[in-house]
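Presented below is the structure to which this report refers.
All protein chains but one are shown in place.
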Amino acid sequence: MSTLHLRYFARLREQFGRDAEPLGIPAVPYTVGDVIDLLIARGGVWAEELGGPRVFRVAVDQEMATLDTAVHDGAELAIFPPVTGG
Amino acid sequence: MSTLHLRYFARLREQFGRDAEPLGIPAVPYTVGDVIDLLIARGGVWAEELGGPRVFRVAVDQEMATLDTAVHDGAELAIFPPVTGG
Amino acid sequence: MMEAACGTPPRIRVAVQYEDFDPGVEEACLHDDDHRIGGCGCFVGRVRADNGDDPLLALTLEHYPGMTEKALTALAGQAVTRWQLLGVTLIHRIGRLQPGERIVLVLTASAHRQAALTACEFLIDALKTDAPFWKCEERRRSKQWVDAKTSDANARSRWGQHD
Partner (left out) sequence: MMEAACGTPPRIRVAVQYEDFDPGVEEACLHDDDHRIGGCGCFVGRVRADNGDDPLLALTLEHYPGMTEKALTALAGQAVTRWQLLGVTLIHRIGRLQPGERIVLVLTASAHRQAALTACEFLIDALKTDAPFWKCEERRRSKQWVDAKTSDANARSRWGQHD
């Protein structure tokens, strides 16, 4: 078993009702896509935000990532809406 | 007889040894080109600066002008090198 | 001092802060008596009001502490390399900001004006799509997270591939 540090920002932080949580994942090769599938399996707002047509972004260890990006034990994985600063 | 108010700037001011002078011209239709010919006729530095390959600019009443621009009695006619501000 | 500055690497300053900034102070700081600099390009973004029947009261700016600073530093580095800049300052405010308040400062220093201004345009375009900030609009009858704009993605795509 490995542990990821999940973080949520902006609308997703509000929708999920939390700004961070630890997530246990199997100690096998694991990608961002696998993590997203785990979260979608929670149903409700998780499936709505991550499993539907809504666009979201993921960063692993504070670098922009794709669904193929590998995650490692202890990684910080952040999920957030497309950015709107400036 | 009409009178023009000539003004010189930058390198031309220094070359001509003056920053302004009145110039009498015949009271007939007269252009910037005619004025330049009058000045070239003075010879020396005037012919050198205005009759050779050196580039200069002319403004009539503080608007950029060409050799064809008409001048009127009392006009302010300025002669200067291409600008180099900014 | 000019002598001191000649061999120094480009100055990059990045800040994410609640406090306002002074563009004049920042320009002077970035210049820092480096006589190789011929000009600074600058963009100051402000909170704009809108005229609907439920007008904007304020924006709240959220960011991702750590990643945001890294993203801004990376963008500044890209601009320095691409346009051979002598310095870049990026300041972005967070928290609750009312119409008229300053949000963002982009400042670029270069030997030549064209490089400074082009890099400034790149940086504000890139910051809007690449740096993790999110705006929440507060109105009398609603509070809503702003959606990303296609026009911002298009503006970003003019500059080509991300590094």
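Chains here go by letter, A, B and C, matching the order in which they are written, and residues are numbered from 1 within each.
Note that in this section a residue touches a chain if its C-beta (ideal position, glycine included) is under 8 Å from a C-beta of that chain, and two chains touch if they have at least 3 such contacts.
Nothing here was measured: the structure is a model prediction, and the numbers come from that model.
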Touched by the hidden chain, restricted to displayed chains: B, C
Of B:22, B:53 or B:86, the residue in touch with the unshown chain: B:86
Residue touching the undisplayed chain, where the options are C:42, C:67 or C:94: C:42
Where the unshown chain meets chain B, residue by residue: 7, 9-11, 13-14, 55, 59, 62-64, 78, 80-86
Those residues of chain C which, in the complete complex, touch the missing chain: 2, 22-27, 31, 33-49, 99-100, 111, 113-114, 116-117, 120-121, 124, 155
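What we mean here is this: only the chains that are shown with their structure count from here on.
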Chain located farthest away, centre of chain C as origin (C-alpha): B
Distance between chain centroids, defined by C-alpha means - chain B, chain C (Å): 48
Inter-centroid spacing, chain C versus chain A (mean Cα positions, whole Å): 27
Shared-contact residues (touching 2 or more other chains) in chain B: none
Shared-contact residues (touching 2 or more other chains) in chain C: none
